[in-house]
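What follows is a single structure, and I will ask about it in a moment.
Shown here: the complex without one of its protein chains, the others still in place.
Chain IDs A, B, C, D and E follow the sequence of writing; residue 1 opens each chain.
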Amino acid sequence: MTILNDRKRYLPALAALGCGALALLLAQHGFAQEAAQAAAAAPAAAPPPPVPNKGDVAWMLTSTALVLLMSVPALALFYGGLVRTKNMLSVLMQVFVVFSLISVLWCVYGYSVAFTEGNAFFGGFSRLFLNGTFNSADGSFSMAGTFSKNTPLYELVFVGFQATFAAITVCLILGSIVERIKFSAVLIFSVIWFTFSYLPVAHMVWFWQGPDAYTDASKVDALNATAGYIWQLGALDFAGGTVVHINAGIAGLVGAFVLGKRVGYGKEAIKPHSLTMTMIGASLLWFGWFGFNAGSALEANGSAALAFINTYLATACAVLSWTFAEWLIKGKPSMLGAASGAVAGLVAITPAAGNVGIPGAFAIGLLAGVICLWGVTGLKKLIKADDSLDVFGVHALGGISGALLTGIFNAPSLGGPGSTQDWVKMTTGYPGMLEQLLIQAKAVGITIVVTAVVAFIAFKIADLIVGLRVTEEEEREGLDISSHGESAYDM
Amino acid sequence: MTILNDRKRYLPALAALGCGALALLLAQHGFAQEAAQAAAAAPAAAPPPPVPNKGDVAWMLTSTALVLLMSVPALALFYGGLVRTKNMLSVLMQVFVVFSLISVLWCVYGYSVAFTEGNAFFGGFSRLFLNGTFNSADGSFSMAGTFSKNTPLYELVFVGFQATFAAITVCLILGSIVERIKFSAVLIFSVIWFTFSYLPVAHMVWFWQGPDAYTDASKVDALNATAGYIWQLGALDFAGGTVVHINAGIAGLVGAFVLGKRVGYGKEAIKPHSLTMTMIGASLLWFGWFGFNAGSALEANGSAALAFINTYLATACAVLSWTFAEWLIKGKPSMLGAASGAVAGLVAITPAAGNVGIPGAFAIGLLAGVICLWGVTGLKKLIKADDSLDVFGVHALGGISGALLTGIFNAPSLGGPGSTQDWVKMTTGYPGMLEQLLIQAKAVGITIVVTAVVAFIAFKIADLIVGLRVTEEEEREGLDISSHGESAYDM
Amino acid sequence: MTILNDRKRYLPALAALGCGALALLLAQHGFAQEAAQAAAAAPAAAPPPPVPNKGDVAWMLTSTALVLLMSVPALALFYGGLVRTKNMLSVLMQVFVVFSLISVLWCVYGYSVAFTEGNAFFGGFSRLFLNGTFNSADGSFSMAGTFSKNTPLYELVFVGFQATFAAITVCLILGSIVERIKFSAVLIFSVIWFTFSYLPVAHMVWFWQGPDAYTDASKVDALNATAGYIWQLGALDFAGGTVVHINAGIAGLVGAFVLGKRVGYGKEAIKPHSLTMTMIGASLLWFGWFGFNAGSALEANGSAALAFINTYLATACAVLSWTFAEWLIKGKPSMLGAASGAVAGLVAITPAAGNVGIPGAFAIGLLAGVICLWGVTGLKKLIKADDSLDVFGVHALGGISGALLTGIFNAPSLGGPGSTQDWVKMTTGYPGMLEQLLIQAKAVGITIVVTAVVAFIAFKIADLIVGLRVTEEEEREGLDISSHGESAYDM
Amino acid sequence: MKLITAIIRPFKLEEVREALTQAGVSGLTVTEVKGYGRQKGHTELYRGAEYVVDLLPKIKIEAVVPDELLERALDAVIAGARTDKIGDGKIFVSAIEQALRIRTGEAGKDAL
Amino acid sequence: MKLITAIIRPFKLEEVREALTQAGVSGLTVTEVKGYGRQKGHTELYRGAEYVVDLLPKIKIEAVVPDELLERALDAVIAGARTDKIGDGKIFVSAIEQALRIRTGEAGKDAL
Partner (left out) sequence: MKLITAIIRPFKLEEVREALTQAGVSGLTVTEVKGYGRQKGHTELYRGAEYVVDLLPKIKIEAVVPDELLERALDAVIAGARTDKIGDGKIFVSAIEQALRIRTGEAGKDAL
C-alpha cells in the first residue's frame, strides 16, 4: 500500500521536475535564439519572403480552432456520454489532460520529429521548442509550404494545425480503455505511443519538401528521397486515415486486450449515462471536422471546397445508411446509431476528403455507415475484447475502409481528382485502380504493424512503472471519486 | 398488429433499396460524367475563369460550418431541452436524421431544382447529383455568382451553404409535432414537404442569374424573366425570412392541427426537462446565425459586416425587450424567456440582416421580442393548437414581422441601404415604403399559401402510408424507448 | 412588502420606458442621419477609401462570433456548472441578459465613449447609436485602423468585435456574486460599472489614432496626446489583461465583500452541480479565446498567428502545471483543476498573446497554472471573502501575472517581438526589462484603483435602489424558482 | 394511525393526489422508485449491447392517516390510479405507532 | 426496535444527521422525496404554460433504533430539523420485527 502511494506521488513529482527542467531549457533557449537570430540576420538581406494570403491564414486559424474543439469538448463529450456517471469526469479529464500534454510535447519536440527532414521514418531536431519559427530580432516568421507553388503559410500556423491532429489522435485511443485505467498509466502510455507511433507515422505519411522545392525535374528524385516512407510510396491520405484513425484504432484494440475487461462486463448493464452528451459530442465532431478535413487543404481554395462538401455529404450519407440498416436489422433506429453513423462517415471520408469527387463521397459515406455498424456488432462479438467505446469498430475499421476506398474513388473515371504526379509541372494523374489500391493497402499495413507493436510495448511499460488498472474497489466506486476526488453531478 | 409491424419494416427496406439504386446511379454517373467531361474539354480552351477570393472562401466555409452547427446540435438542443426526458432522444434523433436526409437529397436533386434555371417556380435537373460542379478531367470547379460583379465563388461552396439552409428549415418544423409523431412519418413528411414547398419557395425567392449576366440594359428583362417569381416581384429576403422561417413556421402549425394534442396536454404538467440544454441551444443558434445571416452576403465584404452587426444587435435587443416585457407582465423574467427572445430576434432580423441599417436592427430587435412573447402567450391561446415548442409563435410570427419590417427599414431615410435597382450599373434605390411593404406582404402571402397546402397534403400522405401518431401507450412510455429503444440519461 | 414589490415592478417599467425613448431617438436619428449624409456627400468626392482585405474581414467576423460564444454559452456554462442546481438558471440568465444589455449599451454609447477621441480618460459622443459607421446615402462604410498602415477594417466589424469584449467583461464579474444577488441589482450594477469603469479603462488602454495618422515625425507628440492615458504610458495589453481580467476580477472581489457570504457558506457543502457543464464551458472558452486573442491582431497576419499559437500553448501548459501541482499537493488531480488551469492559462496569456514569443508562452502558461492554483486555495483563505467562483483568484491574479510577465517576455532577448516604438517608420524596440515592467505595473495599478472604487460605488447604488440580496428564504429555495419562476431540470 | 404506501404509475400521481386530498388526507410524501412485477419491461440496445429492462419507473406515495380515514383513502388511491392494465400497482397498509410534527412538537393525529 | 421516519427540509440534513449520531444512532438511510402538505408551493411559468408546483423537495431519513434509544433520537431529529416555519416536516415511528446485518448475519439490536 505504501509503495503504491509512493508511486502515485512519484509521477507528479517527476512532472514537476520536468517543468523545472523545461524552465531552465527555456532560459537557455532564449539566449540560444538570440545567437541564432544574429546568425540569421545576415541572409535576411535576401529578397523578402512571399507573404501568406490572408484568406488562407483566416481559414487555417479557423480550422485549427475547429480541430481543437473536436477534442475538447467534442470527443470528450462523445466518449463521456457513453460511460457510466461515476466515470464521466475521468473521461473528460483524460481527454483534457492528454490533449494538453501532447500539445505541449508537440511544441517541445513532436513537430520537429514529425515535420523536419531526417530519414524516411523520423525527422530531425532542428525545430525543438519551435526554435526558428519566429525571429525576434527582425520580427519575421518562417514559412511552411502548402500544396500550391508560391503559396506559403506561416509555419506557426502549420505547427498549431498539426498539433491538434497529434493531440486528438492520442485522445481517440482512450475510448478503448476508459472506466478502468489508471490516470498515471494513461499519461505514461500517451507519451511513449505519441513519440514512437504517432510521430513516425505522421513523418512517413506527410513529410515532404513542399512544392516550391520542386523547381526542376533533375531534383525530383533527390527531393523525394528525403520525404517520408509512405509518402514516397504514393499513398493518399488527405487528412489522416492512416496517421490518425487507423493509428489510434489499432492502439485502442491492443489496449483493450492488454487491460482486460471492465468489472461486470457482460454481466451487469453498462449503459451510456447521457446520450445527450454523446449527441452533442458527435455534432461538434461533425462541425469541427470541417476544419480537420477542409483545413488539410492548407488553403482556402477549391480543394478545401471539395473536401468540405465531401465531409458534409459523406457524413450525412453514413447517418442514413447506419440508421436504416439498424432499423432493418434490429427493428428500431437509435440515436446512438445515428451519432455513430456520423462519426463513421467522418472517419471514412477523412483520407478521401480532397481526394475524391462527389460520387466518392456518396459511396464512401453509404458504405461506412454499414461497415462500422457491423464493426460494433458482428465483428465486435468475434473479437471478444472490451473495446469499451468501439474505437476499433469505428476508427480502425472506418479508417481502413476509407483509406482503401480513397484509392478507388480517387480515379478521375469515378469523378475523383487523381493526384499530383509531377510536382515540377504540377500535373495530375492516376496510376490505375489496382496500383493505387495496393499502395493504399501497404500504407494501411505499415501503420497497423507500427502502432500495434508500439502500443503493446507502451502499455507494458506503463504497467511496469505504475500498473495499468485501478483496484476493483476503485473501479466499483468509479474513477471520478477514486482517481480524481470529484463527482460529475450533484443534482 | 402484424400489418403494422410489416409497415414498420417496410420503410427501412425501401430505404435500403434506395441506397442500392443510388449506388447504381452513381456508377452510371461516373461514366456519364466522363463523357460530359470529354465534351466539356473543348470549351475549356476559353480564357480561365476568374478565381474566387480566398477571403470569401474562408468566410463562406466558416459560415457553412456555422449553419450546420445551428441544426446539430443547436436546434436539437434548443428543442430537446423543452421536451420531457422520455422524449429527449427522439427529438435529437429527428433533427439529426432529418438534417442528414435533406442534406443528401439536396445533393441528389434539391440544389438542382432550387438553383438552376427552369421556370419561375421550379428549377431544372442539370445539377442532379451535383453533376458538373467539379470536372475530374481537368480538376476545375464551376463557379457560382455572388452579389458583386466579377466575384465568383466555387459553386460547391454555394451548394454546401444552401444545403444547410434547406436542412435546418425542415428541422424547424419538428418543434410543432414532437413527443407524439412516428419517426417514419417524420421522414415521409420531410421528403414531400422539402420537395414541394422548400424547393419552389427557395427557387421563387432566391433564384436569379447573378450579376455578371447583367452586362447590358437590353438583356435585363429577358434575364429577369428567368428568375424566381418572388425575386421578380422585388422582394427582399436577405437570409430566409420567407424561405426558412415563415415556410417552416406555417408548416409546423398545420402539423400541430393535423396531429392533434399530446396526451395529457392542458391537464398534466408538461415541463421542459432541461432548460440548460435549451440555453446552450439558443446560444449556439446565436453563434451559428452569424454564418446564416452574414454568410448570406456570400462575400467577406461590407454587406457581411452590416449583416453581422445587425444580427448581433437585434438579437441582444430582443433578449432585453422579451425579458423586460415578461418581467412587467408576468412578474418574473425567465431564462426561457431570454433564450426565446434571442431566437425571436434572430428570426426577425434574418430577412433584414444586410437590408437594413443600425436603426433597423434596434427597431426590429426590440419589436420582435415583444411580438413573439405575445405569439407564445396571447396568440397561442387563441389558436388552440398544441404547437408544442412554439414554432408558429416564434418562427412564423417573427419571420412575418421581420419580412415586413425589412420593407420599412430598408429605406435609406431610415438608415437602410436600399436595394440594387439596376444590376447593369449596380445602382441602388428604394421603391418607396408602401410599395416595398406591399411587395414584402405578397412574398409573405405566397409563402404562407404554398407551405400550408403542401404541409397539409404531406402530413396526410404520411398518415396514409404509416400513420402519424404513435399509440397512446407508446406516447406515455416516451418515444425514446418506444421508437428508438434507448434512454437519454442513466444517472 | 408592498414597497418592495413596487420596486420590483418599477424596474421593468423603467426599462420599457427606456425602450420607448430609444424608439423615439431612433426615429430622430433616422432623419439626423439623412442630414449628416447630405453633409457627408460633398467630401465623398475625394479618392475612394482603401478597401479592407477580405481575409481580414473573414477572420475578424469569425473572431467576433467566437468571442460571443465565450459568453453565451461558454462562460455561462463554466460558471453555471459550479453552482448548485437550484441556482443554475439564475447564472445562465444573468450572463445571457447582462451580455445582451452591455452589447446594446455598447452600440448606444459605449463604443463612442471608449473608441472616439475625447480626453485621456473618456472618449466622445460622435458615434452615439453607431452614427456614421454606415452611410445609407451612398452605401459606404467608415473604416477603422489596424496595427498596420493602409490596412483598414470596416469600423462596424471593429465595433462588433469590441462589443463582445465589453459584454464578457461585465459577465465575468458575476462569478463572485452569484447564488445570492438580486437580478435587478445585477442589471443596475452592470450599467454603472460598465459606464464608469469598463469604458474609461478601455479608452485609457486601447484608444489611439491608428497607424495611418502617423505620417510624419512632427505630428507624433500631438497624436500621442490624444490617445488613452495608459496607451501613452506605453503599456502592453494585447487582448485585455487590464481592460478585461483585472478590471473584472477586482470588481468581483469588491462585490464578494459588499454582498457578504452565501447562506451556509463554510458550513454546508456547496458543491458544483455539474462539472460536465463546467468542462464544456472551459473547453468552449479555450475555443472562443482564439478569437479573443488572435482576433486582437485585427488582421489575419503573422501577429495573429503568433497570438494563436501562444494562446494554444500557454493554455496547455497551464493545464499541466495546475494538474501536476494539485496532484503533488492535494494527492489527486481533478477535472475542475484541469479546467481551471486552462482558464488561468488563457487569462494570463491574454495581455501577452501577440506580445511574446514561444518561450514566453511556455513560461507564462506554466506559471499561471501554479499561481492561480494558489489563488483559489492559499490566497483565498487569506482573503476570507466568498468570491464564489474564484473570479479574483483566477481572473485578477491571472491577469496581473500575465500583465507583468508580458513586460518581461516581450523582450526580444527572451524571444519576444518587442513593440512598435515609431509609428511613422514602423520600427520596433524594447525599452528595457525594468522600464517595461514598471509601465506594466502602473497600468495594473491604475486599473485596480479605478475598478475597485467604481465597483464599490456601483454596488452601493444598486443596494440603495433595489437592495443587493434576495431574502434568506429565497436563497434557500434557490434563485431559479424565487427570481425567475423556473427549474433548470425536470428529469 | 396507518401508513398507506401506494406504488402507482407516474402519470397517475396528480389524480391520486387530488383524490386523496378530496378524501381528507392532509399530507403525503412522494418518491420516485423503480418497480419489478408482472408488467413486462422493454429492451434497450446500445450498439452491440442489448439489455432487457424490467425495472420500470413507478411513483411511491406514502401517507399517514388516522384509522378512521383509512378506507376512504384506500378507495381514493384506487380510484385515482386504476387503468385496468397490468402494472397499476399495489397498496400496502401498516401501523404507525407515533407521529410528530417537528415544527410544533404536536403528536398523534394532531401531527398529521 | 423502532423505525424512525423523518421528513425534513433538505438543508437540515446535515444537522439532523449529526444530532442523531450524537444521540447514539449508528446508521441511517436517506432518500430524496417530494412532499405535499400545508406548506405553500410556488408557481412556474414556461412561455404560455403556468404550473402550480405544490410538491416540494424534502429529505426522508430512516433510522432503525433500539427501543431504549427512541426518545433521545426523536428529540435529536426535532432539535436538528426545527425552524419553526410551516414545512418543517414530520416524524413517524413504527415497529421493526427483525433486523439483520447482511455482512455477518447478525440479527436484532446487534445488527444496527
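Structural remarks
Quick note on the criterion: a residue touches a chain if its C-beta (ideal position, glycine included) is under 8 Å from a C-beta of that chain, and two chains touch if they have at least 3 such contacts.
On a predicted model such as this, the values are computed, not experimentally measured, just so you know.
The chain that is not displayed touches the following shown chains in the complete assembly: A, C, D, E.
When the full complex is taken into account, the listed residue touching the unshown chain is A:G264, out of A:G264, A:G331, A:P431 or A:G467. For subunit D, the list of residues touching the undisplayed chain reads 2, 6-8, 31-38, 55, 58, 60, 74, 77-78, 81-95.
On the side of subunit C, touch with the chain left out of the figure occurs at residues 269-272, 330, 332, 334, 336-337, 340, 376-377, 380-381, 390, 393.
Where subunit E meets the chain that is not shown, the touching residues are 3, 17, 26-31, 64, 94-103, 105, 111-112.
The working rule: only the chains that are shown with their structure count from here on.
Counting steps between touching chains, the shortest path from subunit A to subunit E takes 2.
For the pair subunit B and subunit D, chains touching both partners: A, E.
Repeating the B-D interface, with the same residue numbers in over half of the contact pairs, is the pair C-E out of C-E, A-D or B-E.
Computed from the mean C-alpha positions, the centre of subunit D lies at a distance of 18 Å from the centre of subunit E. For subunit A, residues that reach two or more other chains under the stated contact definition are 53-56, 58-59, 62, 271-272, 274, 280, 330, 332, 334, 336, 489, 491. Multi-chain contact residues of subunit D (touching two or more other chains) are listed as 44-46. Interface note: chains touch in the pairs A-B, A-C, A-D, B-C, B-D, B-E, C-E, D-E.
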